[in-house]
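The complex is shown incomplete by one protein chain, all other protein chains being positioned as in the whole.
Moving on to chain A:
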Amino acid sequence: MSSVASHRPSPIAWLIAPALLLFLLFFILPFAVMVVMSFFSGNPISNPNAVLTTRHYQRFIEDSAGIFHDALWETLRIGLVTTVVSLLIGYPLAHWMARMQSRLGHALALMAVIAPLLTGIVVRTFAWMTILQDKGVINTTLISWGLISKPLPLMYNEFGTVVALVHIYVPFMVLTLIGVIARIDERLEQAARSLGAGRFRAFLEVTLPLSLPGILAGSLLVFALSISAYVTPSLMGGTDVLTLPMLIAQQLGTSFNPSFAGALGVILLAVCLVIVIAYNAILGRLSGEQGLA
């Protein structure tokens, strides 16, 4: 924020030490271990014969079994669809809440948005299962009304996975967007309207471009969360869906191949970073580069 930097560290600077330690211990260290492991043939501590190798990466690139590339593509596709749907649901909601005059209404709407976060992901996913499965609420209702004869395939596929993920991540989108939209002066839209723009045109010309930073931040957050999701795709995806996080868990849990799991982790992170940087650059250009950072 402020560019005025003091050269002497503040006397309370040491207060960030616990956070720094936590960051080192639970982020930097595991990440370093993962990267190192991905370049070894085995665990170099327990297995003295382990050698340096790039074969885990080659295995992924060659993909002789034909599942790794599909898993990566499926992961990204689920992430993308979840992000777009969350944005389409979250933006109107955030806009409505940010412009709400009544404090009570705002508080109630905020509670409704946050409420899903108070329930665990597993519980929420199971709730979706009771709604979407073949003998679930929707299918049994539709069948009893005679609208369909066979249950619709609502879960154990990508559709069910995306539905559950959107439910979980919409609050992140909304909370990110509310702050940004609320800071946009309403009089800007009024000025646009007084100059001859209808309500929707005024929104497109003024509020939407000015909320691009929020759209950017919210989308990246939801995208990152949904491509790294494990529980929901595993429970909702059935045998139809295999994402990279599921593959990683498989390699660790059933194949006992932590080195390959590490390589998959690095690949997921690398792909994710490339997409984030590209997205950032594109939106940055769209929003006119200035005054929005």
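Going forward, contacts are C-beta pairs under 8 Å (C-beta built on N, C-alpha and C of every residue); 3 or more make two chains touch, one makes a residue touch a chain; residues count from 1.
Throughout what follows, contacts and distances are computed from a predicted model.
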Listed names "NADH-quinone oxidoreductase subunit H", "tRNA modification GTPase MnmE", "Beta-ketoacyl-[acyl-carrier-protein] synthase III" or "Spermidine/putrescine import ATP-binding protein PotA", with the criterion being the UniProt name of the chain not displayed: "Spermidine/putrescine import ATP-binding protein PotA"
Option touching the unshown chain, where A:Ala50, A:Leu188 or A:Val271 are the choices: A:Leu188
Absent chain, residues of chain A that touch it: 185, 187-188, 190-198, 201-202, 205-206, 209-210, 287-288, 290-292
